[in-house]
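Shown here: the complex without one of its protein chains, the others still in place.
A, B and C are the chain letters, set down in written order, and residue numbers restart from 1 in every chain.
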Amino acid sequence: MAERDEDKLGGEVARALHAAEGTAKAWGLFFEGAGEGWARCSMIVRDDMLNGHGAAHGGMIFSLADTAFAWACNSRNVKTVAQHAAITFLSPVMSGEKLTAEAREDAAAGRSGVYSVRVSGEDGRAVAIFQGVSRSVGGAVIE
Amino acid sequence: MAERDEDKLGGEVARALHAAEGTAKAWGLFFEGAGEGWARCSMIVRDDMLNGHGAAHGGMIFSLADTAFAWACNSRNVKTVAQHAAITFLSPVMSGEKLTAEAREDAAAGRSGVYSVRVSGEDGRAVAIFQGVSRSVGGAVIE
Amino acid sequence: MAERDEDKLGGEVARALHAAEGTAKAWGLFFEGAGEGWARCSMIVRDDMLNGHGAAHGGMIFSLADTAFAWACNSRNVKTVAQHAAITFLSPVMSGEKLTAEAREDAAAGRSGVYSVRVSGEDGRAVAIFQGVSRSVGGAVIE
Partner (left out) sequence: MAERDEDKLGGEVARALHAAEGTAKAWGLFFEGAGEGWARCSMIVRDDMLNGHGAAHGGMIFSLADTAFAWACNSRNVKTVAQHAAITFLSPVMSGEKLTAEAREDAAAGRSGVYSVRVSGEDGRAVAIFQGVSRSVGGAVIE
């Protein structure tokens, strides 16, 4: 099946953001796919991502979800930033587990957008559910 | 003025969590102070903490706030985890700026607690406001 | 197509809750449908639901969404309460417009569940996106 132009653009924007992120290298972040209004990335939890109780730090789980959100809300090549985000933690994660975050657009109105992100463990269980509210600031992400 | 025993315990728990966190070293996190129901930590934003637009990644700002929240909600030496957290981003942050997060308890009821965290820039401006909901799972954090 | 037993039970629980709610009569709330993990209700915005700027009060939009969430999270006939909820307002609503809220389950783990609710206007536009976190407290809703 031929890829839609909108999805091709979304994928290109996500790849450009991924390449420009200082955090992508720091976290060992994988690009898993992206299109118009959606994106998917993954990360393997390491010992330097653990909290004081020995489980994955909530900040790292949020960071993975926030990255998928950023790719999805910039996917139409209009520079867009996060204004608000919320996360519910459902299951602890240990070192060595691969986590995958998938963002999809719930609604868009004017310059605002609302996105849901599901962070899943290797066994498919829901690790966290994230909701992000974006605001377009204008200008293109890529030429 | 003599320190209250409850604040002394809160400080000890926070220092123990800080020492045990894999993320504390990874992020260059500073312990700034802690007591019963409150905690303060700081971090200097580095290039490997930037997003694809060249500003501090929202995930790192959240991570700093989430750490202050974790120290504050564990401060009575009862093991406590984050269940939900939300963040509103108010001002962009560039590489090199020192950010400080201060958590305080808004309310506690049964095993649940609600905490607010203000993340401030070097000039004192509000960079983000975070709200965390915690749940005590029982057991001591330190002996 | 034959209705699944789980959906039949969800519908019965929602109807029982609707009948027992003091608010259902006060708000003129309509039962639109319900099944396992989902529910739909609607309401016509009245003058006594307007805020000081003359538009639908955010509290009433939240209340509609929260009702769909309550029906959905109780749909397995285990008494369940809201622990946390968040809402993003996307479009103003005037007096006389019919709003519809549709809740669906995003994830469930142990006694916790996460639900999304979309509140739509008559023209189908997204008026608000709501996210609710539930906690089962045990006991049956209906005999």
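The rule is simple: a residue touches a chain if its C-beta (ideal position, glycine included) is under 8 Å from a C-beta of that chain, and two chains touch if they have at least 3 such contacts.
Source: prediction; values computed, not measured.
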item	value
Of C:18, C:40 or C:76, the residue in touch with the unshown chain	C:18
Hidden partner interface residues of subunit A, rising order	83-84, 86, 112, 133
Residues in subunit C touching the chain absent from view	16-23, 25-26, 46-54, 57-60, 62-64, 66-67, 70, 74, 79, 81-89, 92, 141
Subunit B, residues in touch with the chain not shown (by the definition above)	84, 86, 88, 90-91, 106-109, 112, 114, 116, 118, 125-126, 129, 131, 133
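One rule holds in what follows: only the chains that are shown with their structure count from here on.
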item	value
Rotation angle (°) superposing Cα atoms of subunit A on subunit C, nearest 5	180
Geometric centre distance via CA averages, subunit C-subunit A, whole Å	28
Euclidean distance of C-alpha centroids - subunit A vs subunit B, Å	22
Where subunit B touches two or more other chains at once, by residue number	83-84, 86
